[in-house]
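Missing here is one protein chain; the remaining ones are kept as they sit in the complex.
Lettered A and B in written order, each chain numbered from 1.
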Amino acid sequence: MLQVQGANGSGKTILLRTLCGFMMPATGEIRWCGQSIHELGDAFYAEMVYLGHLNAIKDELNALENLRISAGLAGCKVDDKQVIAALRRLGLRGRETLPVKVLSQGQRRRVALARLLLSNAPLWILDEPLTALDVGAVGLMQELIGEHLLNNGMVIYTTHQPLEVVGVATRWLALS
Amino acid sequence: MNKLSLLGLLSLVIRRDLVLAMRRRADVLTTLIFFVIVVSLFPLGVGPEMDMLRKMAPGVVWVAALLASMLSLGRMFSADYLDGTLEQMMLVPQSLSVLVLAKILAHWMVSGLPLVIMAPVLGLQFDMPTQALWVLIAALLLGTPILSMIGAVGAALTLGLRGGGALVSLLVLPLCIPVLVFGAGRSGSRCKWHKRELPLIVARRATGDGIGIYAMGYGPRPAYFDRIKHIVYF
Partner (left out) sequence: MAINWFKYSSPSTFYGVAGKMVPWFAWSAAILFVVGLYISFFVAPTDIQQSEAYRIMFIHVPASILSMFIYLVMAGYAALGLIFNTRLSSMMASALAPTGALLAFLSLWTGALWGKPMWGAWWVWDARLTSELILLFLYLGFIALHASIDDPRRADRASALLAIIGSVNVPIIYFSVQWWNTLHQGASVKFTGTSMHVAMQQGMYTMMLAVWLYAIAVSLLRVRCIILERECKAQWVSELTEVRR
């Protein structure tokens, strides 16, 4: 678990986006399991999930459809039961079939976070995952990250409020 | 790791875009109404002589179709770009070209196909003979996907830029000239297909598609990414 810290404008998001391969680093290269991610290409993308500032969910679709599509794009075969279970876990029981545009900001963020539950990727790259979340959801997030780490997962995230996961040593990276 | 097949990806994205279009029908209708209005304005501008109208009908329909497809280009990627779906699509462990092809096909079904269906009605307004109407439909059916194809490149290049709409027309319209020449020329006064024309259209189509797909698949990875970065940060 790596927590990236730094003031506004210190380059946290740029760092994460460079890790995703959105941008080429000016010098050096980014490696996953010893190989450059630009050579790995699809093999790297199959092993990571990225959650950016933007939720990447469609207002016109409901939560269920949104997740079905995003999981489909990521190459995960999921059935509706799994999706509903993921949404319930994130406290969206009863809102599965509402169009996302009627949900609040925090609820939309929860829909986006449900993507993490539907993916088997070992690497999570999260950019400010806690934006717009209430206290309960922050606690839930700590729980989810803890479970992911127990499954030999990796999490890289940026945040302004520290996340404490029991029994895991967080590595810090401070940018200035 | 179970990967989605290419065909599966193609149909997933197309279905998604069609559902989205169905839930935002107004956008599709606007383009269609624009097309009808532009065509209907011509007789008002040049006068109601039937002979002249009959002669210029294919050209008018084609130019109007070209303008209408420019109008809808902006929507091809911008919604996905603004809500972050596009960057998620960049991370799909699959061929980006297929993804882009799916988006282009969906865009054509939503904005090109209605024009093709509407065209004969407009042709009747100009008193086009039946045979010419069929040729017009066939030519539009071949031509409008190419317009979507070429337009996709322009839409991608101008994504998130100031004045993107006007700029995309400036970039794309000159490149669409061969389509216009072949398309409108075909439906012209002769009303029949030359033997030598078909291979030319097919060749043109193949090159257009090839360039489009190539440019989209390889160009955008870096180009798109930086473009996305642009809005996120500035």
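In this text, contacts are C-beta pairs under 8 Å (C-beta built on N, C-alpha and C of every residue); 3 or more make two chains touch, one makes a residue touch a chain.
Note that this is a predicted model, so its numbers are computed, not measured.
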Contact set of the excluded chain (shown chains only): B
Option from B:V38, B:L122 or B:L157 whose C-beta touches the chain left out: B:L157
Positions on chain B where the hidden chain makes contact: 153, 157-158, 161-163, 167, 170-171, 173-175, 177-178, 181-182, 185, 200, 204, 207, 211, 215, 219, 222-223, 226-227, 230, 234
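Heads up, the rule we're going with is that only the chains that are shown with their structure count from here on.
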Chain centre separation (chain A, chain B; CA means) in Å: 35
Chain A residues within the chain B interface of the complex: 13-14, 17, 20-24, 42-46, 48, 50, 52-61, 65, 69-70, 72-77, 120
Touch list for chain B against partner chain A, complex: 1-4, 8-9, 12-13, 16, 19-20, 23-24, 82-85, 87-94, 222, 225-226, 228-229, 232-233
